[in-house]
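First the structure, then my questions, so here it is.
Apart from one protein chain that is not included, each protein chain of the complex appears where it belongs.
Letters A and B mark the chains in the order given here, with residues in each chain numbered from 1 onward.
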Amino acid sequence: MSLDKAAVRAIAELARIEVRDEELDHLAGELSGILHFVEQLAEVNTDGVPPMSSVADLTLPMRADVVTDGGQFAAVLANAPDGVIEDQGGFFTVPKVVE
Amino acid sequence: MIIQGDTGDWEIVIGLEVHAQVISNAKLFSGAATAFGAEPNDQVSFVDAGFPGMLPVINEKCVEQAVRTGLGLKAQINLTSVFARKNYFYADLPQGYQISQYDMPIVGEGTLLIDLPDGSTRAIGIERLHLEQDAGKSIHDMHPSKSYIDLNRSGVALMEIVSKPDMRSPEEAGAYLTKLRTILRYLGTCDGNMQEGSMRCDANVSVRPVGSTELRTRCEIKNVNSIRFVQQAIEYEARRHIDVYENGGEIKQETRLFDSVKGETRSMRSKEHAHDYRYFPDPDLLPLVVSQDLVDSIKATLPELPDEKKARFMAEYGLNAYDAGVMVAEKEAAEFFEGVAKGRDGKTAANWVMGDFFATMNSDAKYTWTNPPVSAENLGRMIDLIKDGTISTRLAKDVFIFMVESGKDPATIVEEKGLKQVTDTGAIEKAIDEVFAANPDKVAEVKAGKDKLMGWFVGQVMKATQGKANPGMLNELIAKKFKE
Partner (left out) sequence: MSELTKLTIAQARDKMAKGEFTAVELTEAHIQAMAAKRNLGAYIVETPDLAREQAKASDLRRQAGQAGALEGIPLGIKDLFCTKNVQTTAASRILEGFKPQYESTVSGKLLDAGSVMLGKLNLDEFAMGSSNMTSYYGKVTNPWKSKADPAKKLVPGGSSGGSAAAVAARIAMGATGTDTGGSIRQPAAFCGITGIKPTYGRCSRWGVVAFASSLDQAGPMARDVRDCAIMLGAMAGHDPKDSTSAPMAVPNFEAALTGDIRGLKVGIPKEYRPDGLSDEIQKVWEQGIEWLKAAGATPVEITLPHTKYALPTYYIVAPAEASSNLARYDGVRFGLRVEGSSLDDMYKKTRAAGFGSEVRRRIMIGTYVLSAGYYDAYYSKAQKVRRLIADDFKKAFETVDVILTPTAPSAAFGMDENTDDPVTMWLNDVFTIPTSLAGLPGLSLPAGLDAAGLPLGLQLIGRPFDEETVFKVAGVMESAAGFTATPEGV
């Protein structure tokens, strides 16, 4: 599969990474090269092989329904890039969203 | 419901996706609390805020609640299910993905019986139920150029319950939501509070010409926060579709928002570009396996559910379908009713519960099921007093009011207030004689054939006995007197 500029732009959009127009050609070439490389898997017969999403031969461990965390808004907000605690009452902020 | 358009008749096809917040102490994948109303970002673990290196560990209670709900919906329980990541960017989705279930949900197909106003029922298919995390909350009105993010809800367990597109009218959709909420509350798996957002509904709406079996393009109306609004939104949306089709247009598949002030739906700007959620199994979580033993033990603790209860109320207490439906709509109401009706005449009990009792209950917000205006015991005892002739039904109305005011048991009230019914023939006859003596002209009119005045005499005598005369005896004795 070779990707064209439009496809690269769509992927970048989905991944929320700004890509300048002049980068598109180069990226399209690079990503197409990678896809070409991984497409050799097509030659492997995988009929009846179940996909392997984890090597851990376990089932999901569960925890008890007990409150053990939280109550730490200062720690949660400590790294916020928009300096939130003093002036904005304990919220993270983003540019205004219009629904 | 059939909508008549300019080109012909249309029917509405409705499927509902309900997000029901699971009742649990802690979140689905973190140990932070779920309680409503905390300070912003104070019920947040680093897991819920998507910090680097944080990992999810599942809360067993949430799994049990999902199984319990599945059993309540008579649905297939999948002993092995898989959590997948639904990838999308949004301000209140800290991880950049929502942990949900995709092709292997914990609960498969089931059924829900909706109760229609005429007392009939209709089966609506349940497509699936899966567990997923809630997102945080964006607040758009606190700053001119910024939205604020509170992650307290982030990571709270939700059950997404998806119906089949089986509903055909806003009324059926309303009945579905009402019934689903009832079942969730019976099961104790969700409090069903739509105002606080612990039960939210997305409606998928399309229309088609009557007689057609095609499924046309649907629109999804997001997060409508009351049953009434869901119904309004569906009706508006269906008429919009019909308008578009009848004017030669096409419906675009999209997500829409209901504006409850204008009563309209509109396209959601934040959902404008097409989504590609790139679901894949969450590599931080292994397959969720529940044992048949666990399912069986949950099954053994299921309460009697509304449909069974309704059938039993009809059989055991002789209620009609409508009354039985009303009575089981809330678990606490059903329990109250049974407290009153047990060992007594069911219809009398139902009349009192649905009449004076519900009216008083709804008259003041201070009354709740843990603080009812009168206890089921006292209401039951009052019915006993009616039955044994101590008080008349008429007097009982007063006794009821005194019970509400004082909380005392009815026998004490009857005693203290002297409300005991007069069944002494002599006393009643004496009162009749007095009234007759005072109103000879009216006596003459009755005797001349003006039967209508009989009622006036009954009223007068009742008044003279402060309402305590046994109404049956009074009627009988007055009639006898006139014949004399």
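Note that in this section a contact is a pair of C-beta atoms (placed from the backbone, for glycine too) under 8 Å apart; a residue touches a chain by one contact, two chains touch by 3 or more.
Predicted, not measured: the structure shown is a model, and the values here were computed from it.
S.K.: Pick out which of B:A135, B:L285, B:L305 or B:V353 touches the chain that's been left out of the picture.
M.R.: Residue touching the absent chain, from the options given: B:L285.
S.K.: Contacts of chain B with the missing chain: which residues?
M.R.: Touch set of chain B with respect to the missing chain: 46, 49-58, 85, 87, 89-91, 94-97, 147, 149, 276, 278-280, 283-286.
S.K.: Footprint of the hidden chain on chain A, which residues?
M.R.: Residues of chain A in contact with the hidden chain: 1, 3, 8, 11-12, 14-19, 27, 30-31, 33-35, 37-42, 44, 46, 49-58, 60-61, 63, 72, 75-76, 78-82, 92, 94-95, 97.
By our rule, only the chains that are shown with their structure count from here on.
S.K.: Spell out the residues on chain A that touch chain B in their complex, using ranges where they run on.
M.R.: On the chain A side, the touching residues are 13-14, 16, 53-54, 56, 58-73, 75-77, 88-99.
S.K.: Name, in rising order, each residue of chain B that touches chain A in their complex.
M.R.: Per the touch definition, chain B meets chain A at residues 24-26, 30-33, 39-47, 49, 57-63, 83, 89, 91, 138-140, 142-151, 257, 268-270, 273, 276, 278, 280-281, 283, 285-289.
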